[in-house]
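One chain of protein is taken out of this complex; the other chains stay put.
Each chain carries a letter (A and B) given by its place in the written order, and its residues are counted from 1.
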Amino acid sequence: MTGRERPIVTLLTDFGEGSYVASVKGVLLSITRSIQIVDITHSLMMGDVGPAGYVLSNTSRYFPPGTIHLAVVDPGVGMDRLPLIVRADGHYYVGPDNGLFGDVLRTAVEVNAFHVREEKWLAERISPTFHGRDLFAPVAARLAGGVDPGDLGDEIATADLIPSPIPTPIRTRDELTGQVVWADSFGNLMTNLTQGMVEEWCGDDPYQVVLGWERIRNRIRTFQDTSKGNLAFLFGSWNTLEVVVSEGSAATRLGVSIGEPVRLERVVAG
Amino acid sequence: MTGRERPIVTLLTDFGEGSYVASVKGVLLSITRSIQIVDITHSLMMGDVGPAGYVLSNTSRYFPPGTIHLAVVDPGVGMDRLPLIVRADGHYYVGPDNGLFGDVLRTAVEVNAFHVREEKWLAERISPTFHGRDLFAPVAARLAGGVDPGDLGDEIATADLIPSPIPTPIRTRDELTGQVVWADSFGNLMTNLTQGMVEEWCGDDPYQVVLGWERIRNRIRTFQDTSKGNLAFLFGSWNTLEVVVSEGSAATRLGVSIGEPVRLERVVAG
Partner (left out) sequence: MTGRERPIVTLLTDFGEGSYVASVKGVLLSITRSIQIVDITHSLMMGDVGPAGYVLSNTSRYFPPGTIHLAVVDPGVGMDRLPLIVRADGHYYVGPDNGLFGDVLRTAVEVNAFHVREEKWLAERISPTFHGRDLFAPVAARLAGGVDPGDLGDEIATADLIPSPIPTPIRTRDELTGQVVWADSFGNLMTNLTQGMVEEWCGDDPYQVVLGWERIRNRIRTFQDTSKGNLAFLFGSWNTLEVVVSEGSAATRLGVSIGEPVRLERVVAG
């Protein structure tokens, strides 16, 4: 960050619509007044670390390098653990070491991680139920103010970090199995199967997508490629396989949600 | 815009609560770091262009001249059409050419329009399902960075633009018929009948408002002018006729929604 540019801090939490997010913003601005704050989302399912991590890694990448991403989905709040800073491909992430940054770590090329151990970087009085405000925000604000992560904490091996709770897809010759990792506000079901994984698995061979009770062979490119109400799949804006209903909600139609297994099967001609 | 002022970009979409809006913001800030982003709303009904256009024109006018309004309500996403820039009375609008800017065009005095045809202004890889992020945001960010709309696209005749899908009110000697164009979060029903239209139609003569099964003659100025629970109409903060229930929801009470016809009838004395 040059001295002239205002640092960007994004926020991703499961705090919902209330005023808790604003308390975090107040702390950020009290420490580093020039911060430009951008909300990623606060309507994540409470305490559900895996999906939150997918949303984070697929959104944070669109921000400029140097952005600080403050992420608090923290079912273990109040327990004895200190803030984690991750530097991944020029972006900074601050939050609990509970797997929330697992998908960022998996996809980044250059990664360093730091545990913040000194109390002087935290709020004077730490509420045991609101670490977002009293532990994580003060650290993010110091990073935004130009303090080096190495001055804030001790570097630790990234291998020691807790991975994402979402398992890596399993691949055999005939099947590729992942899971639904997010349902967007339109009811589109995002999976953890990237276009690259799928192509590496089956090349140009035909396959079908098995999700819930449905077998889906209708691959589309845009929502206009099929009739209204039709079930289909596509590689969407996150570059992963999505199961969708044209002008409708796949989540409602299939009655499935985050965590549901999704299986790709080769289709035998004949 | 002078060099010192930070450009303002507003956002209006039907993307809901998720993280898609944040991806758009990331792209904006990656291209023009100094942008000040303001959300108009993201809780519009999915794909409903007409009401979105009314909300846009009745909100954007309160921003300072030079503001760039990025609006994405785009049921045709993925089809072959390129971004539209409208300059209307000193404000800029960026989005799909699908009628979304129809109400802005109808009310503005000085208007120019441009189609962006060169791919160099767009994202390198364009997701066919997320033009807000990959087509429209890069254009809005360039405008915010000071690029002239004439350098971004080719000027087109405003007569060639797709108008708002909401029909113009119909006026006879005895009746003036419009429709409900928006229901706000309190359940007040906004129509496309402006105070000017109504006065031009009937001067000081008495009239009643027919909406759903109700005939309403109770015209009020503030919500305190009638008892709690009473149905009434007033000329509201958009300067248009609104049907309201004092401390209640007219939308719920009448069971009507956006698109419902509203008819004003002269009341014959006697």
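Details
Note that in this section a residue touches a chain if its C-beta (ideal position, glycine included) is under 8 Å from a C-beta of that chain, and two chains touch if they have at least 3 such contacts.
Just so we're clear, the structure is a prediction, and the values are computed from it rather than from any experiment.
Screening A:Glu17, A:Asp160 or A:Asp204 for touch with the missing chain picks out A:Glu17. Mapped onto chain A, the interface with the missing chain covers residues 15-20, 22-23, 25-27, 29-30, 33-34, 37, 46-47, 75-79, 127-130, 133-134.
Residues of chain B in contact with the chain left out of this view: 5-6, 8, 10, 12, 36, 38-41, 43, 55, 58-64, 67, 184-186, 221-225, 234, 236-237, 239, 247.
Everything that follows uses one rule, which is that only the chains that are shown with their structure count from here on.
Chain A and chain B have centres, each the mean of its CA atoms, that are 32 Å apart.
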